[in-house]
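One structure below.
All protein chains of the complex are present and in place, except for one that has been dropped.
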Amino acid sequence: MLDQLFLLLALTVLAAVPLVLAALGGTCSERSGVVNIALEGILLAGAFGTAVIAYASGSAWLGLAGGIAAGVLAAALHALMTVTTKVDQIISGLAINILVAGVTEYGAKLVWKESASRTIALLPAWTPKGDSSLLFLISSILGRPLVLATILLVVAAWLLITRTRYGLRLRAVGENPAACDTLGLSVGGLRYSGVLLSGGLGGLGGAWLAFDIAQFQHNMSAGKGFIAMAAVVCGKWHPLGAAAACLLFAFASALAKSCERWKVNVPSELISTLPYVLTMIAVAGLVGRARPPAALGTPYEKGAK
Amino acid sequence: MSVAVRMSAITKRYPGVVANHNASISVNAGEVHAIVGENGAGKSTLMKILYGIVAPEEGTIEVRGAPLHRHSPADAIAAGIGMVFQHFMLVPPLTVAENIVLGTEPVKFGVLFDRDAAEAKIRDLSKQYGLEIDPAMRVEDCSVGLQQRVEILKVLLRGADVIILDEPTAVLTPQEVDELIVVIRRLASQGKTILLITHKLREVMAASDRVTIMRHGETVETLETKSTSPGEIAQKMIGRELDAPPRPGRSTPGELVLDVRGLTAQSDRGTGALHGVDLQVRAGEIVGVAGIEGNGQTELVECIAGLRPSTGTIVVDRAALAHIPEDRHKRAVVLDFTLEENAVLGLQRNFSSPLWMNFRAMREHIDSIITSCDVRPPDASLAMKGLSGGNQQKVVIGRELSRKPKLLIACHPTRGLDVGAGEFVMRSLLSERARGAGVLFVSAELPELMAVSDRVVVMFGGRIVGEVDPTKVDERQLGLMMAGHGSSEAPPPLREGGA
Partner (left out) sequence: MKRHLRDAAIQLAVASAAVVLALAVGGVMIIAHGHNPFSVYATLFSESLGNPMSLGQILFKTTTLVFTGVAAAFAFRAGMFNIGGEGQLYLGAFVCAMAGLWLPAGTPGVVAVPILVLAAFLGGALAAVPPAILKATRGTHEVINTMMMNFILMAVVNYFLNRVNVETTVHTRPILASGRLPLLSSGVEAMRGSDGNASLLLAVIACAAAWYLFARTRTGYELRAVGFSPRAAEYGGVSVPRAMVLSLVVSGGLAGLGGINTVMGSQGYFEEGFAPGMGYLGIAVALLARNHPIGVIPAAFLFALLSEGGQVINQFVPKEMGEILQAIVIIFVVVGARLLQVALQQRRSAHA
């Protein structure tokens, strides 16, 4: 029994990694006032970038860098459209998701002649042999560089947003960009930084996705970007809250997978909806009390009344 | 006496309007210099140019003899100029200290925000200038007067020697105004130069050493406050003899068109906004509602119009109700609709059946409004957002009056309008009264209220605290009621000089 619990926890942690990374990124972006629906596309871009570079260079670490860079690139386009050109933030996010889906599929064709890639080099990991699920749980957390990195990044994001001077300015820009402007802060610069951070973090999350199955597959982000967005809302735009919400959603999907293994007589299709249903319930239940950053979703125009 | 700021021959053109034309002003160090003028005279623009938010087409600026040219707010701050805006530029969820130091935050280890250092600095500053405040308080929990203190401390922190205050008393109670005047004089006595933009002559007389009058974008004259009078200043502001406003004849009010009893309602933030309001309006009378903004007037109007839930009783014929909302852009019109479409907003059922809209009738309707209200440009197919504020308001008024209502509610109807449009609004209110409608007129401009109302009720803290006959009460008494003092108390003396 305890055995199964450890296994479940391990699966939860593993499933949570891409969600948490994307959600941390989403928090940075939205705290600065930019809605980021493009998280889905950023994850996918990160996965693709990782797969291509890792495949081409044979090095997983280079692949990791490639994934982060790809995420940043996608985010940069979002920032360009929303902060500089001031297109509607939701439409920009949607457009980028479609673009990334098309570009990655096209790119996959170019590189591998088919939609799914060949297997790629993986990051070093400690994967002990044996049946002990406790060992599996421990090795899942301590033995995988990206999991450790994610935990560190959660703490770092929390410190960044709540304790640093940069975080103070980021939050100020998301609440009252006009005030920051009159104080001589660069609203555009701060918002760009928030969005690009979400690109880097999301790209890292995408790298995890690619390493997880050792290849790139068409549309492999499968809605995780949207779940991460929901986690940001549930977490009330706080990095720790968002991470906790991601763990909850990851637990739901781990539970879904485990039900199959446990041969529980619940239909697999219905169980698979658990994370999405939970998201809807959570978002509906908490929105009444959660207050988003006041300037979220509104492009900032100098001199606007 | 050295010159702290000299602006010469400033000209600023916006498309279609000249905001400043050859304006010049010379401000001495350590003085309180008021800049007065009506709405649209160019006072704010001139100061925004000084602060670097707006760049002039022509003209020069010197601060303590050194020129300032094509500069940004950061340059102005570096030159010792600080500006406190009419609409506060604060970040509500952050603390007082965080708001004040934002942009020049003290740091630990290079990246961490040093909260303790920031709060200590604020305490020192507030003691130095006598501006009591708790640096750890969240700004959203602060009263309006305290929030203004935060703004003032913001500029003082950045070493401002020249402080521009843009209409600082618009949202203060008379008592808070007096406190501010004390602060202004204290700062001046400590060597600061204060530029006070205002259109309230009482403050000019009480606080300033010299006053510059602006009119139509030009600086008309600079006077020594000691040697002039409110009447002289007002005359130069308007440029013509201040006529006594036409007093409407005594009305004989008819039946009740509005009967409100025990009205209680919440504000958007969930706090209590109305606490048992009783109010009646009769046909053929104009009832003015005086009060500092934020004391429940907005909620009162919304409840009567059916836009806000409430408890208590409201007896009104909503089918014969017309409402000119205070928020023109977000409530009264759909900016992206054409004039024609806006002319039937709220009336669309009269111009349509379920599957068909009667465009011909709509066109006739807007055409008659354009003619009777002199809307410019007179093109019904233009989008509303292309019109000036005054013309937008004309369409709104034309539309609401076309209902031939029993009750007309006008909420800050002249806000943001030029003199001509404002006069049109006042005439419309009087004509409705003459037609036999009851008018509920909410305004923050006391002169307006007293000029047209038959009686004026005063709101404070979500209650009606008194009623006055506008021909028999002066603004000072009214102001006290607005601050929650009953009319039985004597007004406190106005303090002048340093305290």
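Chains here go by letter, A and B, matching the order in which they are written, and residues are numbered from 1 within each.
Assume a residue touches a chain if its C-beta (ideal position, glycine included) is under 8 Å from a C-beta of that chain, and two chains touch if they have at least 3 such contacts.
Predicted model, so just to flag it, every value in this text is computed and none were measured.
In the complete complex, the hidden chain is touched by one of A:73, A:134, A:214 or A:283, namely A:283. Across the entire complex, the residue among A:8, A:53, A:81 or A:197 in touch with the chain not shown is A:81. The residue touching the chain not shown here, chosen from B:191, B:276 or B:386, is B:386. Remark: the omitted chain is touched by one listed residue; of A:51, A:120 or A:233 this is A:233. When the missing chain is restored to the complex, the residue among B:332, B:366 or B:442 that touches it is B:332.
Although one chain is not shown, part of chain A still touches it, namely residues 37, 81, 85-88, 90-92, 94-95, 97-99, 101-103, 105-106, 109-110, 223, 226, 229-230, 233, 267, 269-270, 272-273, 276-277, 279-280, 283-284, 287-288.
Touch with the hidden chain on the side of chain B covers residues 14-17, 305, 307, 323, 325, 327, 330-338, 341, 345-346, 348-349, 352-357, 381-382, 385-386, 388.
What we mean here is this: only the chains that are shown with their structure count from here on.
Centroid to centroid, with C-alpha atoms defining each point, chain A and chain B lie 46 Å apart. Within the complex, the chain B residues that touch chain A are 53, 72-74, 77, 83, 85, 89-94, 98-99, 102-103, 105, 107, 111-113, 154.
Across the complex, chain A meets chain B through its residues 163-169, 171-172, 175-176, 178-180, 182-185, 294, 303.
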